[in-house]
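With one protein chain withheld, the remaining protein chains of the complex are depicted in position.
Chain IDs A and B follow the sequence of writing; residue 1 opens each chain.
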Amino acid sequence: MGLLSELWRGLKVTGSTMLKTIGGSGLVTTEYPKEMRHKPQRFHGRHVLNRYPDGMEKCIGCQLCAGACPADCIYVRGKENDPESPVSPGERYGYVYEINMLRCIFCGLCVEACPTEAITMTHLFEMSTTNRQDAIYTRKELLMDESGKVPHMFPDDELADLDELNTADGWLRATAPSGVAAYEGVQMWQGTPGAASWDPEPSQEERDRASEGDDG
Amino acid sequence: MATTPPGNLLMTTVDKAASWARTRSMFPATFGLACCAIEMMVSGTSHYDLARFGMEVFRASPRQADLMIVAGRVSQKMAPVLRQVYDQMPDPKWVISMGACASTGGMFNNYALVQGVDQIVPVDIYVPGCPPGPQSLMHGILSLHDKIMAGEIRN
Partner (left out) sequence: MSEPVTIKVDGKEFEVRPGELLIKAAEDHGTYIPRFCWHNRMKPVGMCRMCLVEVDTGRGPMMVTACTNEVVDGMTVDTQNEAVQKAQEAVLEFLLANHPLDCPVCDKGGECPLQDQAMAYGPGESRFVEIKRTFEKPIPISELVLLDRERCILCARCTRFSEEISGDPLIEFQDRGNKTEVNTFPDHPFSSYFSGNTVQICPVGALTAKPYRFRARPWDLHMVESSSFFDTAHPRLSIHVSQNEILRLVGIDSEPVNHSWLSDKDRFGFEHVRSENRLDTPLVRRGGELEPVSWSEALDMVGNRLGLIVEESGGDSIAVIGGASGTNEDAYALSRFARTVLQTNNVDATMGEGPSAHFLAASIDRGLIADVDDADTVLVWGPDLKETHPTLYLRVRRAAQELGVNLVVIHPRVTGLDDRATATLRYRPGGGHELLSDLSDGSHEQVTSLISGKVVAIVGQASLADDPGLAESVAAFVREKAGTPRIIPLANRANIYGALDMGLAPDLLPGRVAYGPEAAPEPWGEIPAKRGLDTPGMLDALSEEKIRAVLLVGADPVGNSHEPELASDALDLAEYVVSIDTFLNDSNHYADVILPAAGFSEKDGTITNLEGRVQKVNKIIPAPGQGRPDWSILDDLSTVMGKSMGLGSPETIAKEVAAVAPAYQGISWDLLEWDARDGAVVPLDGEQPLTHIPVRAKGTKAPSAELLLHQGRVMYDDGVRLRNCHYLSRLAPGPVAHIHPDEAKRLGAREGVAVRVVTSKGEGEFAARIDEGTPEGVVFVPLHQPGAARLGTDPVVRVTVVT
């Protein structure tokens, strides 16, 4: 008797789950590549080099990202800005910027190290290549164009949602308000790269309220 | 050759048919070596469901596999084992190098690890990530399908 009831209990789960899928409402499978999985806001995807709203590059070639990188996958060389047509504000700009995506462990330390918020991470992860050379992203692929659009290594890749490149994490833990009350209300990161105004960081209460809303 | 009709008319179609057949059910050999293997296993679960590509059966025997997903760090000691498993796989066979460590050694640039599994076996697809999520892996698999479809049958 016991065996039968155990069997019934087990098959009940199977049966009810099976019935749930009728009509498609209970399907758990994400039909990638037709639909994308929802990614959390702080997802660490492909890097992007940002610009200021006026079109200047944010990268100053300081190599702090390369210094912070635990995998040594970033190669940066700085060069002096031509005062007549500067690439970035100040004296120096990133003349060579390369990331070997196959070495990269997407830890985000480069983003934290960057003093100008020049490098941030997007939500794009579709980067498979057929050879190692293609995985080395240079300035050409990393740097967003002046309208704020981020180029893709393989623009005709049907398997990737290129819009994700314009969804940045940009969450700078080092300067994030969490824990440091002094930054509340101060203009901080905007959440998306490109030319746009920066909203002030919300206060702790505002964020608590917002997250409660999410849970409900 | 003078006798071959221009454009390889017949062969193209056979190529396509054979390639299509090959892509529809690739059996991966389990070669989970580290954390990437967890993501590789997740790819088989219902959320991601590798069965949609006919490749949910991770074979324990290389004889029954035609795709090797190298998932994780390949240590110098593991290298000959990996090569032996690859050699035991029947042709045609493909290799996906999954994650930073398998592809280049990742952050472990040291004496103990092979700096890229392509030093041991020919790699068809490199999947960046540390580890690559299941969808990254699937992007790699789909890229491999494209590669197979684009190629000609040999052997």
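To be clear about the criterion, a contact is a pair of C-beta atoms (placed from the backbone, for glycine too) under 8 Å apart; a residue touches a chain by one contact, two chains touch by 3 or more.
Just so you know, these numbers come straight off a predicted model, no measurement behind them.
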**Message:** I'd like the shown chains that the missing chain touches, ordered by label.
**Reply:** A
**Request:** Have a look at A:K39, A:R92 or A:H152 and name the one touching the chain we're not showing.
**Result:** A:R92
**Request:** Check the options A:K12, A:R42 or A:K79 and report the residue that touches the missing chain.
**Result:** A:K79
**Prompt:** So which bits of chain A touch the chain we can't see?
**Reply:** 60-64, 66-67, 77-80, 90-92, 115-116
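Note that in this section only the chains that are shown with their structure count from here on.
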**Complete:** chain A residues touching chain B in their complex are 28-33, 36-37, 70-72, 100-107, 125-132, 135, 159-160
**Complete:** Residue positions on chain B within touch of chain A in the complex are 46-49, 52, 100, 103-107, 109, 116, 118, 124-130, 132-133, 135-136, 138-140, 142-143, 147
